[in-house]
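A short write-up of the structure that comes next.
Only one protein chain is missing from this complex, and each of the others stays in its spot.
Order of writing sets the labels: A, B and C. Residues in every chain begin at 1.
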Amino acid sequence: MTAHDQLTELRSQIDEINMQLLDLLSRRARIVTEIGKALDELGSKHYDPAREAGMLQELEQANKGPFSNETIKALFREIFRASLALEEQQARAKIQVQRKSPDERTVITLPDGVTTIGNGNFQLIAGPCAVESYEQMDETAAALAARGVKIIRGMAFKPRTSPYEFQGLGEPGLQIARKVANKYGMFITSEIMDKSQIDMMNDYVDIFWVGARNMQNSFLLRALGGINKPVILKRGLAATLEEFLYAAEYIVSSGNPNVILIERGIRTFEKWTRNTLDIGGVAVLKLESHLPVVVDISHSAGRRDIAKPLARVARASGADGLMVEVHPNPPVAMSDAKQQLSIPEFNSMMDDLAALG
Amino acid sequence: MTAHDQLTELRSQIDEINMQLLDLLSRRARIVTEIGKALDELGSKHYDPAREAGMLQELEQANKGPFSNETIKALFREIFRASLALEEQQARAKIQVQRKSPDERTVITLPDGVTTIGNGNFQLIAGPCAVESYEQMDETAAALAARGVKIIRGMAFKPRTSPYEFQGLGEPGLQIARKVANKYGMFITSEIMDKSQIDMMNDYVDIFWVGARNMQNSFLLRALGGINKPVILKRGLAATLEEFLYAAEYIVSSGNPNVILIERGIRTFEKWTRNTLDIGGVAVLKLESHLPVVVDISHSAGRRDIAKPLARVARASGADGLMVEVHPNPPVAMSDAKQQLSIPEFNSMMDDLAALG
Amino acid sequence: MTAHDQLTELRSQIDEINMQLLDLLSRRARIVTEIGKALDELGSKHYDPAREAGMLQELEQANKGPFSNETIKALFREIFRASLALEEQQARAKIQVQRKSPDERTVITLPDGVTTIGNGNFQLIAGPCAVESYEQMDETAAALAARGVKIIRGMAFKPRTSPYEFQGLGEPGLQIARKVANKYGMFITSEIMDKSQIDMMNDYVDIFWVGARNMQNSFLLRALGGINKPVILKRGLAATLEEFLYAAEYIVSSGNPNVILIERGIRTFEKWTRNTLDIGGVAVLKLESHLPVVVDISHSAGRRDIAKPLARVARASGADGLMVEVHPNPPVAMSDAKQQLSIPEFNSMMDDLAALG
Partner (left out) sequence: MTAHDQLTELRSQIDEINMQLLDLLSRRARIVTEIGKALDELGSKHYDPAREAGMLQELEQANKGPFSNETIKALFREIFRASLALEEQQARAKIQVQRKSPDERTVITLPDGVTTIGNGNFQLIAGPCAVESYEQMDETAAALAARGVKIIRGMAFKPRTSPYEFQGLGEPGLQIARKVANKYGMFITSEIMDKSQIDMMNDYVDIFWVGARNMQNSFLLRALGGINKPVILKRGLAATLEEFLYAAEYIVSSGNPNVILIERGIRTFEKWTRNTLDIGGVAVLKLESHLPVVVDISHSAGRRDIAKPLARVARASGADGLMVEVHPNPPVAMSDAKQQLSIPEFNSMMDDLAALG
């Protein structure tokens, strides 16, 4: 028999074994499903590490090679994991933020019943880093409204690195924001830092905002799952996309489906931008989740001189909108002076976007 | 005149100008101090960006070269910054976590009046990732107590990436931890996740613990500033050392000086360890701050097979202690299975440390 | 005198001192320029740390406050640095890759005299990760040529992590690439790994390619400065934008102005993409440099399912082109199987780009 004939013969043996393995694996899976039901009746958890350890030990003792014990254990761990995954398929189907079909999308409608996010349009969220005064908000809102912006930043609680930095105006800041938003027919988004603030803030804000530092504050996330207003969730500055989606899941699984994800740049070694905008991450989020995704072009860059290309990039990425900081007089802003756009700069950026069609 | 003579002559002119600059800068600084007082009387902030912008504009108009306007503005911005720094010297002197002299150290004494952290000794904090049962805690505590460990992890609230993962036993877990700690004369440290938990947890724990995800939860930090028990503060997984110290400052400036810093590894690209232990950061923290610093050798590595060298490293670094996860049966642990030491592994690590003397 | 009057008076004193400081700094700068000339005559270096140390010591001795010695030394170090910078202004003006005016751009013309990069158009560079066979290259080139692509990857030397991985076909690979490129009227870009390869490769390639691993191989960069073909320079996987531009400067300052920069994603903690595409960095490079910039949408993502949004993003960012890996049968590719596009996927991406207009 030539080497070639022998190869053909051996390969057909492999094919046969493959089918036998498939048959055994399927039978095994069906039994595991029944075990799952029995465990449910007994009120026991499905995952039983001691049972797994026992099975692995038996396999190790029975193994005569040629696979090493380590390889056999690794293969069976994969089989166990697949079986467990099967049992937990319903559980997994419950990961609510995961996109189940290409067309699935969460569309968030604001109180006017007309303004939406996630519906294929491109929304702008804009405004100063922080509410500083009525005049500042009024001047900004007028300019934003003139360009059709419907959602204004009305930040009154600022999470700051140092306890000695400006921490926001607090509730009076919210009152200013509300008054100005009403004047121009706009909606307010404002950062919440602790679940104890929900009731108070609920009187003022249209969209709650969870900052990067609180992305994994599960007590806050769960509490926001109990309200009926949309929540903007910012990616933590070193959060993986997986962690980001699970953070959203905390809110959604607690009852509030209206979550908007914001990519705001991740922390890397690069110093010419404040953070590194993860635009590939935006594309992946749009693939993996049905939630709307917005690109923060201010914190990701930390500099205003690339606002125009980043706005174009945000639009091209398939995101549902962009967030940009705008201030009537950036050099004297109480925070984020380097990255806020002046009103003429904002208008110029809007012209640039409009030219794209 | 030779080039050499000319050089000497020119350099003496420079020396003279240097002295004149010094004189002007000093006079300027004295006037700025008086301005600061006047502003205080007027109740105004010292930092006035519009005034700065005006001064820079005047200098720009007056500048005839050879320095470019940009250089002149950069130099004066440095001068402004130095002046502002002078005004804020008292403010800065108030950064309480900063070490003011080489000998300054915060020594934390536990309720027995004997056990201390930060006093030049090397303390161990050990125990399982999470409280799972009385038996698990009892077996662990017995082993730890036998090696002189005084502080045991009694974690009942687990911040988890997914809402579907084990979230801890809650208050019943604290009751188990308290009972076991009392039995062996140990102190409990336990993670707090939200300020609403303070009163309840205060009944059980000896040392509050703030996890990496909450390092910048300023509402929680401030609330912990109001209690009279020590607080362990973990570094966020992508927090700079500066941000870490400012987070501690939130607690200390709110009234609680007893903060223990834990370095637990930072998030990097490396995959063979779960995180990258920043041992250089530990050395820098000991230089910059008087607070005790502890090294977490479990989360930083994410693998138990390098526990011994990391324990030796923690000791050598000048840290005030180490934190290690120990579980009676790591493979079946409900979380962090890969990194918890078994009791024999823990004993072996202790033998290794003891051999160092 | 009221506090307000006093403030006005003090501020006018400050204004006067500012002008005196400006005058002194300017005089100082002029003398330093003369010193530079004297040093040139003497053949000495301009930077003289011992002289600086001496001046700082004198200032320290003369300083009576209120600035601390440390502040005074820091301020004067800034002044020294500015003076040195002035002397080196001509040197700095020589940083050739830096954009001197908003309109400055390097336009690279390929041998047909028609195809250009950097001229406001959007060029595609495409082809397989590596040359594997004539058939593979021919099939790919036919598909690319059909969509107007002029530049094909003809990689015959593959830098690989392990010495046991496929290292490329070597010169026979270049022969295949040349034959195929000629057949379809295309240009070849191919990676060079060592300066000893220049002469041999010069016979085959139209555009030399320096990989991420060699971005700071200054011997190679300088050698490529001596040839008269364009060079594509990839950003190192953890190189800052500053390091990237300086690497280009090694080539340009050695005589070859025709450098094309490729952003290919940087190494971060994120795992759902192979690297993190630094699109903000692309925008900054276009601001800071006149060199053409191309976006590699294959290595940055490491997955083909986001090729379309990334292609749109590359176009929107202001980049001069994109690089994409295309293979007739990605699953059996000898490298980068996960990220290469099949020909239908490539066509679909091109349709998508074309729809943008």
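Note that contacts are C-beta pairs under 8 Å (C-beta built on N, C-alpha and C of every residue); 3 or more make two chains touch, one makes a residue touch a chain.
A quick note: this is a predicted structure, and the numbers were derived from the prediction, not measured.
Colleague: Looking beyond the chains shown, say which of A:Leu21, A:Ala50 or A:Ala146 touches the absent one.
Modeller: Result: among the candidates, A:Leu21 touches the missing chain.
Colleague: Out of A:Lys150, A:Arg213 or A:Arg267, point to the residue that touches the absent chain in the complete complex.
Modeller: With A:Lys150, A:Arg213 or A:Arg267 as choices, the missing chain is touched by A:Arg267.
Colleague: List every residue of subunit C that touches the chain not included in the displayed model.
Modeller: Counting only subunit C, the missing chain is touched by 49-50, 53, 91, 94, 159-164, 167, 193-196, 213-214, 216-220, 222, 237-238, 242-243, 246, 249-250, 253-254, 267, 331-332, 337.
Colleague: Under the stated touch rule, tell me which residues of subunit B contact the chain that is not displayed.
Modeller: These residues of subunit B touch the chain that is not shown: 238, 240-242, 265-266, 268-273, 276-284, 286-287, 300-301, 305-306, 309-310, 312-313, 315-318, 356-357.
Colleague: What does the interface between subunit A and the hidden chain look like in terms of residue numbers?
Modeller: That gives, for subunit A, the contact residues 3-4, 6-7, 10-11, 13-15, 17-22, 24-35, 38-39, 41-42, 51, 55, 58-59, 62-67, 71-72, 74-76, 78-79, 82, 85-86, 238, 267-269.
Note that only the chains that are shown with their structure count from here on.
Colleague: State the superposition rotation angle between the two copies subunit A and subunit B, fitting on C-alpha atoms only and giving a multiple of 5 degrees from 0 to 180.
Modeller: Rounded to 5 degrees, the superposing rotation is 180 degrees.
Colleague: Going by C-alpha centroids, which chain is farthest from subunit A? Tell me that one.
Modeller: C
Colleague: Return the distance between the CA-based centres of subunit B and subunit C, expressed in whole Å.
Modeller: For subunit B versus subunit C, the centre distance works out to 37 Å.
Colleague: What parts of subunit C, by residue number, touch at least two of the other chains?
Modeller: 238, 268-269, in rising order.
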